Structure formats: C-alpha cells, structure tokens
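Starting off with a structure, shown below.
Note that one protein chain is taken out, while the other chains of the complex remain in position.
Now for subunit A:
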C-alpha cells in the first residue's frame, strides 16, 4: 500500500493526542509512516505509541538544532522526494500549519489546510466556523494536509513500526530559538478539546462575576470560554475567546451565559452538538440556534443549575 507521511506531534517525550488522530486519518488513504523530528532518543521513546496506532514505519530525524521549524520542513521535503508519498499529514496547530505551508511551497504540492476529514479522493473543510461544508481535492501529487484537532476519532491498530534513521538536511536561513516556555495548563480542559464548554458574554457584567461561569464549568468538568464582547470589555483573557477572531469549538455541550450570539461568536461555536443559552433578552440571536433557551437572569439560573448538578454528583 502507498506510503503516507505523518509528522509526529510530540511534547516532553510523549506523543500528543493529535498524532494518534493523524495516524488514524492516514490509514484511510494509505500506510502511515511516522516522521519524528527531535533530539536524539526521541523516536525510541515515542515508538510504542506510534506502533499501537498503525505506524508501519518510523523515520527518526535526530537533531539538536535550535533552528525554528525549518528542520521539520527540510526532513519532510527530502522524504517526499525519496518515497513519493500519497499525502503528508500534519496537525493544524500553529506550528503544523506553518510547516505544512512551507513544505507545500518547496515541493509544489497542494496545501489542503485545516481539514476535518480525509479520504482517498480529498478532504472535507468546515468553512466560516461551520457555516459551510466544502470538499476539496489536490491537483498535484503528495498533497500536504493539515488536520484540525479533535475532528477524527482515534482508533488503535497494530503497525510494524520499523525504525529508520534519516538525515536532517541543512535548511538555509532560519530563525533561531532562544528560549521556550510551554504554556502551563490550568486544571480545566483545553478549550478546543473539551467536551463541555461554559461561556460567558457581556451579560456577565464584570471580571469578578466570571466566577459564576467558572463555577458552573468546574462542576461540569468543562472548559471556560468567553465572547468577544466579554474579552474586549476586559472580563476574561483573550486566549479563551470563542468566535471568528478566537477559537472554534465543537463540544458535545455548549452553555452560553449572557451571550447575545452575534455572528462573530456563532462562527466559533455553532457546530456544537447541544447548545443551551441563558439570556435576559428573549430576542437574542443565540436562541435561534439553542436547543434549549432560558429567558432569564444568568445570576439566578446558573447558580441553581450548578447546585442541581452538584447534588446529582453527590
């Protein structure tokens, strides 16, 4: 079967969840070969997980280079030339998108960015925050595909995972990394990966009152989100913004508190499976897409809901 290159996403010597999603998606188009770029010994540590998710080969490109992302691009570029894969799969993270774009420029490949599904004939995109579904295909060999995190259900499969060492070619001019500080995740799940999101809008009224949103989120094991209006008003930090100029989320359950539901916001959450909205204004557009809408005061409804859930858990 034809080879598919998968760039392994790893942190602190462990495969990220996105790596397993990529391997699962890769199996629908060919035989996955995992490409590991990192310091010596990285590939050996990741191999077991990669084999358990169907990696037929593991290419280990070991380097201590402080060059920023260009080693990954150069390794993939030389592998594309060497093995002529049917596709290259990379996660649609900030780094992944950049690596993919640069690779596509170098290999003259189609760039199919931010796909939500992959098939032998092409990919599916979710456009404008899920307002459109589009199918796209490559007009070149070895398309470079980035896959949106959380869009593929991980399935295990045994792979031979034979290790092969590959060289890291020199990559020309590059930025150099001086230091790295990985983000320190809080106790709450990551916003884009959470299965439940509780979000607050302008109706929350102040930064202090966001405690109401957080309280409900914590009893549900949910991530906290905020609308642009709330972020612009300084109630909550920007990295939690859901919407067109923030994160796109698609959880099982989305609870919107005091959010009017401007298109800006809906574009980031309208593909959520179940949407519950609490808003004082019965005309708020959020109610047009809510499975359950409560016209009322969030300061009364949310604490009561929190208490009910806590009671059920006890």
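We take it that a contact is a pair of C-beta atoms (placed from the backbone, for glycine too) under 8 Å apart; a residue touches a chain by one contact, two chains touch by 3 or more; residues count from 1.
The working rule: contacts and distances are computed from a predicted model.
K.L.:
Which listed name, "Fatty acid desaturase", "Energy-coupling factor transporter transmembrane protein EcfT", "Metallopeptidase family M24" or "Electron transfer flavoprotein subunit beta", is the one UniProt assigns to the chain that has been left out?
P.N.:
Going by UniProt, the chain not displayed is called "Electron transfer flavoprotein subunit beta".
K.L.:
Of A:48, A:84 or A:135, which one is in contact with the hidden chain?
P.N.:
Only one of A:48, A:84 or A:135 touches the chain omitted from view, namely A:135.
K.L.:
For the chain left off this view, which of A:34, A:110 or A:217 is in contact with it?
P.N.:
The one listed residue touching the chain not shown is A:110.
K.L.:
Footprint of the hidden chain on subunit A, which residues?
P.N.:
Its contact residues with the unshown chain are 11, 68-69, 73, 93-95, 97-98, 100-102, 104-106, 108-114, 122, 125, 127-128, 130-140, 143, 172-183, 190, 192, 196, 220, 238-239, 244-245, 252-253, 262-264, 267, 270-271, 274-276, 278, 282, 287-297, 300-309, 312.
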